[in-house]
Every structure is written in C-alpha cells, then in structure tokens.
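Can you keep this structure in mind? I'll have questions shortly.
For this depiction, one protein chain was excluded, whereas all remaining protein chains were kept in their positions.
Moving on to chain A:
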Amino acid sequence: MSDTTAHEEPELIQLLTPEGELTGHPDYPLEITADEVRDLYRDLVLVRRFDGEAVSLQRQGELGLWASLLGQEAAQIGSGRALRGHDMAFPSYREHGVAWCRGIEPEELLGMFRGVTNGGWDPHEHGFHLYTIVIGSQALHATGYAMGVQRDGALGEDGTAVITYFGDGATSQGDTNEAFNFASVNNAPVVFFCQNNQWAISEPLERQARVPIYKRASGFGFPGVRVDGNDVLAVLAVTRAALDNAREGNGPTLVEAFTYRMGAHTTNDDPTRYRNAAELEEWKAKDPILRVRRYLEHNGLADDAFFAGVDAEADALGEKVRTQCRSLPDPEPLDIFHEVYAEPNVHIDRQRAEFAEYLASFEAEGVR
C-alpha cells in the first residue's frame, strides 16, 4: 500500500486571495465585470444573512432544526451562479446558497425545517431537486438524470449539464462511489460538487479519506480538481468549466471545494465537544465574503453607499424571512393522506375516511 499521495501538497485553484488580491489562474481565465463581482458580493451577504436569521428562528422555536451554511457561501454562490437556467442541480440539505441562485424563496426552505412541508418547491420549475437527507442518495439521481439528458441528445454548446452536491462525509457512502462509476462508464454530463468542509458532524476528514478527495476521480476515470471553496471567483470559474465540459459531452468532473463549516453541524450540534477554537480562527482569516469586499474596496469598484445598500437589503431580507417563517400555515391533518399514490387508492381512501370521522367525533364533543 502506497501512502505517498496523502503527503503531496495538492494544488488548490485560487483566483482571489484572502487579502483580496486578484491573481487569476492560467487554466481558469475568468472574464468578469465589476458589476458581476458586486452581484456576487450581494449574493454572499444576503445568503449569510438569511442563514443567520434561520439559526435565530430555530433558537426561538420557530424551526425544528437548521443546517447552517456559514463559511460555505462562496462554494455555493460560485457554483450556483455557474449554472444555466436549464441545468439541473441535486442538493444535499445545506445548499441554501445554491437554492438562492435557483430562485427558491427562503420560506420554501424554511417550510421543511419548520416541519410544515417535506420540501415544497417544484424541482423541475427551478432546476433544483428537493433537499436529500439520506447521505449520498442524490449523487445517483443526478447521474441517472444526466444519462437521460444524454439520451435526449441535449448536449452541445447549449446543452444541459447536471450538478450534484454532497459533503466530505458523503464520499464514504456506497451510493456516492457508485455514482462516480456510473457517470464514468456512461460518460454522463454530471458534475460532482463536493463541499469538503472538513467535518462530518464530529468526524474529521481523516476518518473518511486518506487521499485528497478530488484525487478519487482519477481512479474512476475522470478529472478531479480542488478549488479554494472560499474563493467565489475560483469556484465560479472551475464549476463553469466543469459544467461546460459536461454539457459538451465530455463527461463528468469531480470538483472538491475546499472550505470549512464555520458553525455547528446543525442547531442540534455542539462542536466544542470535538474541535478546537484555533481551527475556527484560522479559517476566519479566509472568510469568503471579506476577500470580495477587500477586492472591491482596494480597486475602487464599490463605495460606501454600495456596501450600505447591500446591508440595508440584508436587513430587509431578515425582516421578510422572519415574517414569512412565522406565517407559514400548518398543514391540515388530512394532508397526511395526500400524494401517496398517483392513482386513486382504496386503502388510503378508507384510512382517510376513518380518520376524518374520528376527528369529527371530537368536534362533535367539542373537545379538540
């Protein structure tokens, strides 16, 4: 068994340094206007605010749970903005930033974590599948969807590309590795986007993998690349290249976005039990938003009025999210029986009728 790969320093694609210096990268030229960079900055700030509000709403008992994206904004906005309208994304459960890019309303995301829906949006309408909680499952769905795209002949310059999101922990799951293999042997137009945030709940990366994650791709027969997941420009460029490669019929790519989960795994989790504060401090210096701000400021591409405007927008979004969340209607009891089957089902109909009668008996007694 060779151990050498574990010790090589892998190349990290970076275009914008933590200090806000635009270095660029020869393999990933990015033509981007100041307007576009300002838009990305705005996206980053707004999703961070939305996410922060959701954490507070959970603390106040308005949500059952929340899985924060704190620290992963650039990985999600960069890749989300690389998608075209007709592309299709298969997320895990933390991709609030990608959801934002796909036009999902915050309240639709909150509904699931409040327990009023199982994920209420139309996946086809948004090109964004429902959140998938059972780790790894969606990687296969994305691959199958991509195989469908291929069979439709929907490839080429304006073709459709598929992307799937998963974490470092998910790379251990059989489904994920099977997806790599299915995508490879079928040359499917799919991008595997792994947000390596260094942790799977309490387990650090070394409990999941002994080689850098992006390197796994070569064993399956397709390219893998590690990108600075806190650099929105690099993520945008790398993901766009991978998507274009897929849409043109050149098969899958594994993108490892090297990032960090700045918060707890979810609002149920207490990371002080398993990781030290120094690590967090180290990553704070690589904050995904700060570097864009520095870049804009140093190059005179945005003034105080711009930043104040974005902050005001964030405040308004926070307000909207709070109101929307609190006014989400509870489902009706008989909703339990909806959408179990496509065709009428006598068995479900009977249980619904019995339960309706049961509920009515309380109303008659006036006790419920």
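One rule holds in what follows: contacts are C-beta pairs under 8 Å (C-beta built on N, C-alpha and C of every residue); 3 or more make two chains touch, one makes a residue touch a chain; residues count from 1.
Just so it is clear, contacts and distances are computed from a predicted model.
Looking at the choices "Ring-1,2-phenylacetyl-CoA epoxidase subunit PaaE", "Pyruvate dehydrogenase E1 component beta subunit", "Sulfate transport system ATP-binding protein" or "Acetolactate synthase", the name in the UniProt record of the chain not drawn here is "Pyruvate dehydrogenase E1 component beta subunit". Here one chain is not drawn; of A:Gln208, A:Asn245 or A:Thr259, the residue touching it is A:Gln208. The omitted chain makes contact with just one of the residues A:Gln14, A:Gln173 or A:Asn230: A:Gln173.
The chain not shown here touches chain A at positions 64-65, 93, 112-118, 133-136, 169-170, 172-175, 200-203, 207-208, 268-269, 273-274, 330-331, 333, 335-337, 340, 347-348, 351, 355, 358, 362.
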